[in-house]
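For this depiction, one protein chain was excluded, whereas all remaining protein chains were kept in their positions.
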Amino acid sequence: MTSLAADGIGIAFGGVRALDGITFETAEAGVTAIIGPNGAGKTTLFNILTGVYRPGRGRVRLFGEDVTGEPPFRLAERGLSRTFQNLQVFFRMTALENVMVGHHLGESHNVLRHLLPLPAVFAGERRAREAARAELAHVGLEGVANRSAASLSYGELKRLEIARALAAKPRVLLLDEPAAGCNAVETEALSTLIRRLAGEGIAVILVEHDMAMVMSLSDRVIVLDQGRIIADGPPDAVRTDPAVRTAYLGADG
Amino acid sequence: MTAELLQFAFSGLTVGAVYALVALGFTLIYNASGVINFAQGEFVMIGGMTTVFLAAAGVPLPIAAIVAIGAAVLIGILLWALAIEPARGAPPIALIIITIGASIFLRGLAQIVFDKQFHALPPITGDAPIRIGGATVLPQTFWVLGGGFAVVVLLTLFLERTLLGKAVLATAANRLAARLVGINTAMVVCLSFAVSAGIGAFAGILITPITLTSYDVGTLLALKGFAAAMLGGIGNPVGAVAGGLLVGLIEAFGAGLISSDYKDAFAFFVILAVLFFMPAGLFGRRAVERV
Partner (left out) sequence: MAARFGAALILALVVVAVWFLADSNFVLRVATLVFIYGLAAIGLNILVGDAGQVSLGHAGFLGIGAYAVAIGPASLGLHPLLALVAGVLLAGVLALVIGRPILRLRGFALAVATLGLGILIAMVINNEAWLTGGPDGMRVGRLELFGWRARGTDTWYWIAAAALIFGAIVASSLKASPTGRALRAVHDSEVAAMVAGIDVARYKSAAFVISAVYAAIAGGLLALYDGFVTPDVAGYLTSIEIITMVVLGGMGSVLGAVVGAVILTALPQMLTAFAEYEHMVLGLIMMAVMIGLRAGIVPSLAALFGGVLRRVR
């Protein structure tokens, strides 16, 4: 069974082809890394896979169903979640509230009930708060739960986004440069967390520039260059691929 | 029938030219600073009212007009220095409230300095109507259209041929980059307020012989100028002028053919319709949101 799949995805911005003929399938669990030089189209691909952009060509499938063009909140209902390279944090909220937003799918969506001071709603809030506290602890942020998100460091915000994504209980998780801004200790903790998530049956797809992390963590590496896939395979095979060396180091490298 | 349509077209283009100049003022300030100046209509009022009162005091009309434009420019600069510049970095909604506050303040001021009556100015070249294809057109109409055209030409020359104008364009394109290459962007914003105020006052002087003026004409003019700027695609000067003329035409034909009671409604109705289908306006480009 595949989790997330791309069939011949292409998109152009103002005549410039940002992605062309991207095709791959990911397994139901495990870690897939998407790497490539700056401007290769990694984040654009993420935006298409998560419904933020609509592809010009090609289809996106999630657990076998065609989900091309579905808005992100529908994909979230189907078990897809993500983090962002350029932080998309709710800066007017506390860290804890940010994670509580991640619980949205599991909460009542009855707006009329929320207009009244109902004990049941308050009880639900208490439960959400406790669950969110546990999820913050998962990423080592339990100490800053009640601080305003605006006061957190870059590395903390990166982990906050992961906690928020995990709160939605995803089956597919896309992480866009999760280790950016993390020191060596934090990166190691992050690797452990990602490995554990993959072990729990979540399909993790990540874009990352930290090659040591990518090579040690991933089951599979997809290399993008100028909007195309130039290599796809286990880390060891990709590492020695001549096309990859050329893309990263230039033709003479 | 064709004579009637021609008549509507002329009156539409006349008010449309004023909306276009107000929209142009919105666009200049928006491009330089990202602020929507809801006090834009008050510049039109200041231009008309100051000229009226100076002329009534015996000042020759051309001098009254020049002094009125100067007064509006001064108020534009004061508005920037006292209310916009100190609020730099405030959220858009706060800036909206500030400029609306400025417009209410200026209206209150005008009501004290001038009065609450309607006033007219004598037309520049008499009021013997000219007949064109069955339509009767006031000579002042040509002054409005010609004046509007002259402003657009002069502004274009200024922006494209002078160093200062190029600084304005550079600031509009990218404020940070403009500052990095040494452009004093605060000065550019100040200039945009001064020029917008001058253009607004000029429009107010030209149109007063036709539509009259009073202390509170600014509100509706600002709303329609804003709507015209949005219709053309905010930030696009060509769109602002086209949007202004279009709003004027829609109004004139709507009032003439459908209902004059709803004259002021047609423009907003069309704008709602356009925004529903083209959220970036007629000439605006849809931006791709980067995340």
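Lettered A and B in written order, each chain numbered from 1.
Here is the rule we go by: contacts are C-beta pairs under 8 Å (C-beta built on N, C-alpha and C of every residue); 3 or more make two chains touch, one makes a residue touch a chain.
Just so we're clear, the structure is a prediction, and the values are computed from it rather than from any experiment.
Student: For the chain not shown, which residue from B:29, B:72 or B:102 touches it across the whole complex?
Tutor: B:102
Student: Pick from B:81, B:94 or B:258: which residue touches the chain that isn't shown?
Tutor: B:94
Student: Going by the contact rule already stated, which one of A:21, A:37, A:56 or A:72 would touch the omitted chain in the full complex?
Tutor: Hidden-chain contact among the options goes to A:72.
Student: Check each of A:9, A:48, A:95 or A:128 against the chain that is not shown and name the one that touches it.
Tutor: Within the whole complex, the residue contacting the unshown chain is A:128.
Student: Under the stated touch rule, tell me which residues of chain B contact the chain that is not displayed.
Tutor: These residues touch the chain not displayed: 36, 83, 86-87, 90-98, 100-109, 111-112, 219, 223, 226-227, 230, 234, 261-262, 264-265, 268-269, 271-272, 275-276, 279-281, 289, 291.
Student: Please give every residue of chain A in contact with the chain that is not shown.
Tutor: Contact residues on chain A toward the absent chain are 50-52, 71-73, 76-77, 81-82, 84, 88-93, 97, 100-105, 107-109, 111, 113-118, 121-122, 124-125, 128, 164-165, 168.
The rule we apply is simple: only the chains that are shown with their structure count from here on.
Student: Counting only Cα atoms for the centres, state how far chain A is from chain B in Å.
Tutor: Distance between chain centres, rounded to whole Å: 48 Å.
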